[in-house]
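Yeah, one chain of the complex is gone here, protein chain that is, but the others are all in their spots.
== subunit A ==
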Amino acid sequence: MTTFQLEKHVNYVKSLDKKSDFDSVVMEHLRMSGAYWGLTALDLMHSLNDMDGEEIAAWILKCQHDCGGFGGNIGHDPHILYTLSAVQILALFDKLSVVDADKIAKYISGLQREDGSFAGDEWGEIDTRFTYTAVSCLSLLKRLDSINVEKATDFLVRCRNFDGGFGCTPGAESHAGQIFCCVGALAILGALHHVDRDLLGWWLCERQVKAGGLNGRPEKLPDVCYSWWVLSSLIIIDRAHWISKEKLRDFILNCQDQDRGGISDAPDDAVDVFHTFFGVGGLSLLEYPGLKSIDPAYALPVDVIDRVFYGQKS
């Protein structure tokens, strides 16, 4: 069996910061999320201590705007996606106190619409991804009371489909990524009773293809990132035993670049930090030995979440 190349992956993630090829420029606008993926992957692999938390926190603060929101990089506009990534990174380093939680909460609550949905930024694109982002971020900051929780829940419920899954907006097709967002948000809101666990669990477990990997919608190709989106949702609703974990583990391991580190979407494809994070996260959810456990709803290591909510170190 293929083994997990922990050391190579750690080195791969660490090397990304110094890269200056075309791809790194293409990714420049979402550096905040890239940092969250990379750093969380490092933490799951017990290597976060190698990184300079002070320096990273200082950079994060430079990405914050007067409105309270964060941009994907210095000079880029504020957006709810990067605001969550910023807060998540600060939580990783136990540095949530360096930001003004009320100011961020004001930015996020300002993006909630009358129907309970959330816009991604001032331009008003609506998507359940942004509801998750808002809910997760505010919960980490203990500021959920700054939004209308009931309406936020109602909007998520309106996005539920005949197959038990969820889409980006009411009427939109179920998609495993959106399902993670909606199920994760409902979990954090204490409203999981809106999920039909058996119906959704069945749809989700049917995402596993013969080769062992998971796809995001029926009749699509498997992709490592769904190891996260599908599996975390299955764990939140306690139906992860409905798939073959061994086959999924082998699929993820086969997507590693055995020589240079990193994990790709499918075997033999080019690796990137996004799939590296979701591959490592998926293995953590599969209880792969030697990795830290990750929280399926907040997508941060369990010890980080327990520290945030219970003030304890494990």
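Note that a residue touches a chain if its C-beta (ideal position, glycine included) is under 8 Å from a C-beta of that chain, and two chains touch if they have at least 3 such contacts; residues count from 1.
Everything below uses one rule, namely that contacts and distances are computed from a predicted model.
Chosen from "Geranylgeranyl transferase type-2 subunit alpha", "Protein ABCI7", "BHLH domain-containing protein" or "Queuine tRNA-ribosyltransferase catalytic subunit 1", the protein name that UniProt gives for the omitted chain reads "Geranylgeranyl transferase type-2 subunit alpha".
The omitted chain makes contact with just one of the residues A:I236, A:I252 or A:A299: A:I236. When you scan A:E28, A:D154 or A:D250 for touch with the missing chain, the hit is A:E28. Annotation for subunit A: contacts to the undisplayed chain at residues 20-23, 25-26, 28-30, 71-72, 75-77, 79, 121, 123, 125, 127, 139, 142, 144, 161-163, 167-169, 171-175, 187-193, 198-199, 201-203, 205-206, 208, 217-220, 223, 235-244, 247, 257, 259-260, 264-266, 268-272, 274-275, 284-285, 287, 293, 295-298, 302, 305-306, 309-312, 314.
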